[in-house]
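Below is a structure I'd like to ask you about.
Of the protein chains in this complex, all but one are displayed in their positions.
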Amino acid sequence: MLKGLTRAGIGDVGGLDSFVRLAAQHGFDAVDAGGQELIDLIAQQQSVTGAKAWLEDAGQGRVRIGSIGLSVEWRRDEDTFRAGLAGLAAEAQAASALGCTACCTYMLPSTDWPAAHFAIIATRRLRTCAQVLGAYGIRLGLEFVGPHHLRTKWANPFLRTLQETLDWIDAIGEPNVGLLFDAYHWYTNELGVQDIVRLRSDQIVHVHINDAPDVPVAEALDNGRLYPGDGVIDLAGFLRGLNQIGYEGVVAQEILTQTPPAGTPEELAARSKQAFHRVFQAAGLE
Amino acid sequence: MLKGLTRAGIGDVGGLDSFVRLAAQHGFDAVDAGGQELIDLIAQQQSVTGAKAWLEDAGQGRVRIGSIGLSVEWRRDEDTFRAGLAGLAAEAQAASALGCTACCTYMLPSTDWPAAHFAIIATRRLRTCAQVLGAYGIRLGLEFVGPHHLRTKWANPFLRTLQETLDWIDAIGEPNVGLLFDAYHWYTNELGVQDIVRLRSDQIVHVHINDAPDVPVAEALDNGRLYPGDGVIDLAGFLRGLNQIGYEGVVAQEILTQTPPAGTPEELAARSKQAFHRVFQAAGLE
Amino acid sequence: MLKGLTRAGIGDVGGLDSFVRLAAQHGFDAVDAGGQELIDLIAQQQSVTGAKAWLEDAGQGRVRIGSIGLSVEWRRDEDTFRAGLAGLAAEAQAASALGCTACCTYMLPSTDWPAAHFAIIATRRLRTCAQVLGAYGIRLGLEFVGPHHLRTKWANPFLRTLQETLDWIDAIGEPNVGLLFDAYHWYTNELGVQDIVRLRSDQIVHVHINDAPDVPVAEALDNGRLYPGDGVIDLAGFLRGLNQIGYEGVVAQEILTQTPPAGTPEELAARSKQAFHRVFQAAGLE
Partner (left out) sequence: MLKGLTRAGIGDVGGLDSFVRLAAQHGFDAVDAGGQELIDLIAQQQSVTGAKAWLEDAGQGRVRIGSIGLSVEWRRDEDTFRAGLAGLAAEAQAASALGCTACCTYMLPSTDWPAAHFAIIATRRLRTCAQVLGAYGIRLGLEFVGPHHLRTKWANPFLRTLQETLDWIDAIGEPNVGLLFDAYHWYTNELGVQDIVRLRSDQIVHVHINDAPDVPVAEALDNGRLYPGDGVIDLAGFLRGLNQIGYEGVVAQEILTQTPPAGTPEELAARSKQAFHRVFQAAGLE
């Protein structure tokens, strides 16, 4: 498995340039970026070849782009969806050119839309996104979201569980759609290692890692996350399960917090490195 | 447009044999049947050729099979779905061999399932049904259901409106899926002629006709239907709208009632013939 | 049916601005444009609303955009395809915003690729294009190409006949794919009116009209086309057939010639107007 960083948990790291360098300096294998950042990088470096050379250099030969976020807004009105979709292929092309093969989005566990209607509209829209991404060899990862407080934040319950997400992937029906599997949502959905080892590794597009405070699970807030190993999630079991099924992709840290974590990006990246080491070691993976 | 009969509204007509003869005798162009009935017919007549000859003879050269019902139970558990699906291709093959190109099902406007989960599972299942039917040149018609009392009969609201149904057809994403457009559901959904003429004729797979009693629309019961012209639905406008967009398919009578209508099949078929004549004449179509 | 113009047959008319004005002045209902032209128009007019107002004004309230050409190069290597695809959604968005619902491409009847391999790669690529277009409510029209000399111009025979094209549309499998039906290819494929009336109008996305010289059909060159009525194609039958099945879309003139036709755009547009009048009159359609 590859160790990755998102921007959540490392302070204000600035542009892709400094983000990649920071990741490399602390031994990470991947960073999650925005598709537009990759388009911009290619423009700045004046060619795909130039951008690849830059990435190779700044990333010390080890940092890849783990995933881009799905920039298309698929949760609102049709015009907004269509406007966003217009830019997706260019992002996918840039990502593909730089070796990134994952694009991710999440769905909230409740919605103010009528739930069935939203489900079918979102099915159609995410299918279209997957089709565009698929043309560039990129997979779409869907992240189910577990924290209990979000389940009733909006009027109607929406898709939330692992099984519902797998069923949604079937309904979308494209070969390149899978899971973004986040430790926090695994925990707050009260799943176990047995739920991981039932999966095939090719069902998982991307993984997020983080930890939860020692509060009743129903009280774990979405933006109350801790660094891996600082909390109560069985991250050793989580990683062992993923390893057992042969998952070899990126495990990216994502620490959503109410207030920014204290420390410089360097300090936080070093802390993240330690956190990864601790939980990978606990899992017997290093 | 072709005038058709379903078994709802003509009493206990018996097997397909007597149903087809009754329709022919009263000048109807089509009957709606079960797929298994068509398989049985071919078996009885020992060949497709024999079955076609029988239909030509019994139907006096005018009666065709308007639609078959979707026999697959897509609303319950997966095993039930799979078991039903196993027989669909044979029904489609029989229907196709006898010239039938429509297969229909309906969705209730509320459900005890979590609505979003049911929506995506049903999307996947109906897509599979459409794919099987499509292999035999048969279209799948989805009937939205309007009566208000059904909207709260089960725990969660489900897809109900014309627009939601069109959106569902998009989400299913197969070229051979369209609407079963029923006058009663058009009326109880409080739609107008302007909603019909916005459609393209190729979006409509099949049409049901019937009438509603003179009660507040919210009190019109699903099984409280009247013969065309006996009630308050603007069936002249309904038919004119369908004609205006070029719909040339079957308009089949479906009179769901709490107790069977009084009269022999012959009397009820004659009554149906009169009812059709009245509303088609009012629409300026004969 | 709506009378339309392409740029082939009206001389060097210049930009979309003068093309639309010319079409309006000579009573045409539609012009075929490039998707990029529509993006540029919206940019020039600073908004979709502005562009629509301009079109309404310059087109005298009658000229619409009949079709855009598929700008994506789907016949060459994968990188070229992907690069072209990146711009398709923006073109589709512009076209859709201006009321255009058709995008067309053609396939040549022979290829230097191994035919089966090219067929499946093209199937996948055109499906992706159709999916992107479909997200904006735009249909993809496929034009089969009839002239005999093109059948052996490249090493291997490719899809060429009407039936093969219909089969291809089935293989692509998206609801929004249909035919661009061109009179010249209908003629050079030696099809008759009976082949048109077997179609459903919703299978036809767009129509081209033109005429062929009085030479043996096998000698009619792709770029040897005449104005409607100047040649030997049964255009009255062609138009009657389309009318009979209810086709109400655009019939656009496309006169491919080896040397540009003599005359100013005004003269050629006037000539085209006469040509349309003649063949529509012969068909009993005006």
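Going by the order they are written in, the chains are A, B and C; count residues from 1 in each one.
Quick note on the criterion: a residue touches a chain if its C-beta (ideal position, glycine included) is under 8 Å from a C-beta of that chain, and two chains touch if they have at least 3 such contacts.
These numbers come from a predicted model, not from an experiment.
Undergrad: Tell me which of B:25, B:45, B:71 or B:131 is the one touching the absent chain.
TA: Here the residue in touch with the unshown chain is B:131.
Undergrad: Check each of C:48, C:121, C:193 or C:285 against the chain that is not shown and name the one that touches it.
TA: Checking each option in C:48, C:121, C:193 or C:285, the one touching the absent chain turns out to be C:121.
Undergrad: Could you tell which one of C:83, C:171, C:245 or C:270 touches the chain left off the display?
TA: Counting the whole complex, the residue in contact with the absent chain is C:171.
Undergrad: Residue by residue, what part of chain A touches the chain that was omitted?
TA: Touching the missing chain: residues 173-175, 200-202, 246.
Undergrad: Which parts of chain B face the unshown chain closely enough to count as touching?
TA: The list for chain B reads 81-83, 85-90, 92-93, 96, 125, 128, 131-132, 134-136.
Undergrad: Where does chain C touch the missing chain, residue by residue?
TA: With respect to the unshown chain, the touching residues of chain C are 114-121, 123-124, 127, 156-159, 164, 167-168, 170-171, 173.
Here is the rule we use: only the chains that are shown with their structure count from here on.
Undergrad: Answer with line, ring, star, complete or other to describe the graph linking chains that touch.
TA: Looks like everything touches everything, fully connected.
Undergrad: Farthest from chain B by Cα centre, which chain is it? Let me know.
TA: Checked the centroid distances; the maximum from chain B is A.
Undergrad: When chain A touches chain C, do the two copies use mostly the same residue numbers, with over half shared, or different ones?
TA: Over half shared, hence same.
Undergrad: Quick check for you: after a Cα superposition of chain A on chain B, what is the rotation angle, between 0 and 180°, in steps of 5?
TA: Angle of rotation between the two copies: 180 degrees.
Undergrad: Find the geometric centre of each of chain B and chain C from their Cα atoms only, then give the gap between the two centres in Å, rounded to an integer.
TA: Going by mean C-alpha positions, chain B sits 37 Å from chain C.
Undergrad: Once you find the CA centre of chain A and the CA centre of chain C, what distance in Å lies between them?
TA: Chain A and chain C have C-alpha centres separated by 44 Å.
Undergrad: Give the residues of chain B that touch two or more other chains, as numbers and ranges in rising order.
TA: Residue numbers touching two or more other chains: 173.
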